[in-house]
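Some chains have been omitted; the remaining ones sit where they do in the full complex.
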Amino acid sequence: MTKDRLNVGAIGLGRMGRVYAQGLAQRVPNARLVAVADLKPDVARQFAADFGVPRWYESHAELLEDPAVDAVAVISSTNTHRDVVVDAVGKGKAVFCEKPIAISLAQAEEMLRIVESRGAFLQMGFQRRFDSAYLGAKNKVEEGVIGTPVLLTSTSRDPFRPPLEFCDPKVSGGLIADMGIHDFDVARMFMGDVKSVHAIGCTLAYPEMKTVGDIDNAIIDMVFESGALGAVHLSRNAVFGYDIRAEVWGTKGSLQIGYHRQTPILVMTKEGITHDVVPYFMERFEAAYLAQIQDFVDNVLAGRPPSVTGADAVAAMRISLAATRSQRENRPVEVAEVEAGEARTA
Amino acid sequence: MTKDRLNVGAIGLGRMGRVYAQGLAQRVPNARLVAVADLKPDVARQFAADFGVPRWYESHAELLEDPAVDAVAVISSTNTHRDVVVDAVGKGKAVFCEKPIAISLAQAEEMLRIVESRGAFLQMGFQRRFDSAYLGAKNKVEEGVIGTPVLLTSTSRDPFRPPLEFCDPKVSGGLIADMGIHDFDVARMFMGDVKSVHAIGCTLAYPEMKTVGDIDNAIIDMVFESGALGAVHLSRNAVFGYDIRAEVWGTKGSLQIGYHRQTPILVMTKEGITHDVVPYFMERFEAAYLAQIQDFVDNVLAGRPPSVTGADAVAAMRISLAATRSQRENRPVEVAEVEAGEARTA
Amino acid sequence: MTKDRLNVGAIGLGRMGRVYAQGLAQRVPNARLVAVADLKPDVARQFAADFGVPRWYESHAELLEDPAVDAVAVISSTNTHRDVVVDAVGKGKAVFCEKPIAISLAQAEEMLRIVESRGAFLQMGFQRRFDSAYLGAKNKVEEGVIGTPVLLTSTSRDPFRPPLEFCDPKVSGGLIADMGIHDFDVARMFMGDVKSVHAIGCTLAYPEMKTVGDIDNAIIDMVFESGALGAVHLSRNAVFGYDIRAEVWGTKGSLQIGYHRQTPILVMTKEGITHDVVPYFMERFEAAYLAQIQDFVDNVLAGRPPSVTGADAVAAMRISLAATRSQRENRPVEVAEVEAGEARTA
């Protein structure tokens, strides 16, 4: 690309889709949001009107025919990712795709093969990699501040459970795949590939989740290829707020990432000293989502490779599948055991 | 106004001017930045090109003739505020004016009289009132969380001194007027009007500031009309970062506002546990500047009165003048002693 | 006991022995330290002179013959615990015994049988149970502040490794048994008995530890009998200080235990904001050691049962043995698999 600005089309205008599309419309200076597509035509039309987007479509196929579109942001539902990404690559578009990459490992690996065979540009969305805290910690590790990393912990805790229909592992992949995918990506960001995992889970905070076969808390331990250790904690019952943390321990020091306070006010009364908390993911990661789509635009314009590849997405998915299997079979599982042939939710 | 969107012109494209103008161009959904003006034509032209602003001008007078302009944001240098605001009011524009309101109390009071006689809309910029922490604390006070407020502290400390030419009290008004104006406004926000002040100052961190007649640290104590007490601390040598805090003490509890950490990373090594800090005002108040100009647009469109009035700006200026006089004469000074006849820098 | 004061003899005057003996001599008002014994007669004689202890002995057997001695504190080396405790029980003394209870599970279970058959009083030392933070958290859980606990984490990280000769698992039991015993006791304190464990370990911070067969970091996950989950993190390379933490997660909230700052000073310079840390275990737990021996004295005088029993010590030891085996065999291990027949270090 030798352009100054990238013409982007946004596919999918659900909650996350609107976040990315608004960022592209208003806050990414070197992007132009030239088209949007959503299966609900009213949604697409209204969004285009509200944000001054020149054209709107009902299907991704129509949008991909638009010659003004250089690149697409795929934020449609996961079960459409394979088709949309493959079609976009076929039309020569640069692609940003929100995680998870696909509904099954088989689909994901097929997508990877097509992207690679065509030399296409596919950048995956894992917003923690663009958060100032995770990014700053990564820089400190690379500067040698903590010496050689030997252990990582990564924690994701939601303030409540999703509606039961979304907890069904046949839909979500289950707690470990659904929530843990970010932590497994963080694990690889700091420590490299994972060799084996062991997971335990329980359903004690929301017993009704047993009716759909999901768990509400999980602990996953990991051995990295380097021999280093890791642990991921996942929960649906951080009832106080959104609890996202990580620690990286090295031979010369350690780093803690995360902070619970949202507003810098302390309330001091006879009940003690109290502060509020980050309520949920958008308050925590809004800036990271913007930085991520900005990074995609910058990479495409500069002819640089993607910051987060499809292979990264597949690697995180394989860890989550191994961990899910470990929890079900109550044994350590080698990540290499996980074959593309098995369905994501198997 | 019965419009959906407000057409705004921005006057002055210096550092702060660009912040507001960019906000109006890209991040205030119900505003359209339709014109910009700067005394440097290249600056105005380039800004218009970069941000898709339809028209640019070299003088505020030209911009005020533009019939598309409903409202103006005045972020030109303080010594121009009187003329620009009076001209804008004369043309029937709604006005947002960045603090300080004018170069002297006499000018400020003249502006107030003209605004009032015309029934014009003038909203002043004091961004701390729109910061989530100050605003949240104000809400908690109003909810009765701390009972009746009896004491306030407000602290502003800069990480370095300005260039010497800007320290000259004939230019800046001196440390107490230049930095303290925000704290005096915060004081009124929480505690109401100030009856008397006493101030002390020193020039120990940067002795070279004596050559221009300014001080580098000051402590101002205040007695409010209600009988409550207050203290303001000002400094140019918070060398670690930008130190903005306040405390409100009541009969049932107290509130602390402020937090030093910028990035949620703790570095833990043999040297101890370390975190970074908020470096300077834009990192601390960027969201507040945006919220403030958004509030201006909302108020004008809804036909609501200004959130921060010219009278508020004059009241804060009178406190700062009384405190400056107190520091020079080493005696408590009643705010009522300060007359409009005296120059701001007297 | 109907006495006002308990006459105690202290057996073992090593580092920890002196802590308990000084506490008994000077800071436990309802105790009298009437005798001390140490295999090094000079040590015993000098301690008695320094702290006004009436009698000193070279062997525990002599001290146990002293008719003035009502109770003994056993803080001699672990390999002597079985003989000293059994002899003391035989002489009808009430016994406080520092952890670990014995060098092997077989010995420990033998001790338990003897204590039980004689109806003797044996209280074990696990000082975290008497720390204001762990104790306060336990009280909050019992008050229902966090609802039903569903997950626990417990972390112990040392600032350096022991001398290599003490790392040898044949001496120490290995990292998991040596350090983790406190965490396993904390786990039972909050969550009840453990059903199964899985452990992973590495030797990356101090590769020289491989020469003696020990690891320097370990992660142990636990499934409690209740179905709840737990995780223990152990490390020898928290180079910044002594890192002792726990979290208890419940259906209505959670508790965090632990704090790193030792002195309430923040240093704010251009390098950031820094504070010091708790350097090591005595700075962290001095008050808990005193509270624990005070509790022993109070229980004996009041005729109350021991706060921490031999059965508690055996239960923690069984968890540590199961975890050690899990780490070596890379599989989940049921705690019930661990038989008394196997040696502690097997």
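The letters A, B and C name the chains in turn, as written, and every chain counts its residues from 1.
Going forward, a contact is a pair of C-beta atoms (placed from the backbone, for glycine too) under 8 Å apart; a residue touches a chain by one contact, two chains touch by 3 or more.
Computed from a predicted model, the values in this text were never measured in an experiment.
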{"item": "Identical protein chains across the whole complex (3 displayed)", "value": "4"}
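Keep in mind that, in the parts below, only the chains that are shown with their structure count from here on.
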{"item": "Dominant interface by contact count, named by its two chains", "value": "A-C"}
{"item": "Chain of greatest Cα-centre distance to subunit C", "value": "B"}
{"item": "Gap in Å, rounded to a whole number, between the CA centres of subunit C and subunit B", "value": "58"}
{"item": "Centre-of-Cα separation between subunit C and subunit A, whole angstrom", "value": "43"}
{"item": "Shared-contact residues (touching 2 or more other chains) in subunit C", "value": "238-240"}
{"item": "Parts of subunit B lying in touch with subunit A, wherever the complex brings them together", "value": "26-27, 29, 50, 132-133, 136-137, 140, 145-146, 252-259, 261, 263-270"}
{"item": "Residue ranges of subunit C touching subunit B (in the complex, touch as defined)", "value": "238-241, 260-261, 267-277"}
{"item": "List of subunit A residues in touch with subunit C within their complex", "value": "148, 150-151, 153, 198, 200-202, 204-205, 216-219, 221-223, 226-231, 233, 235, 237-240, 249-254, 330-332"}
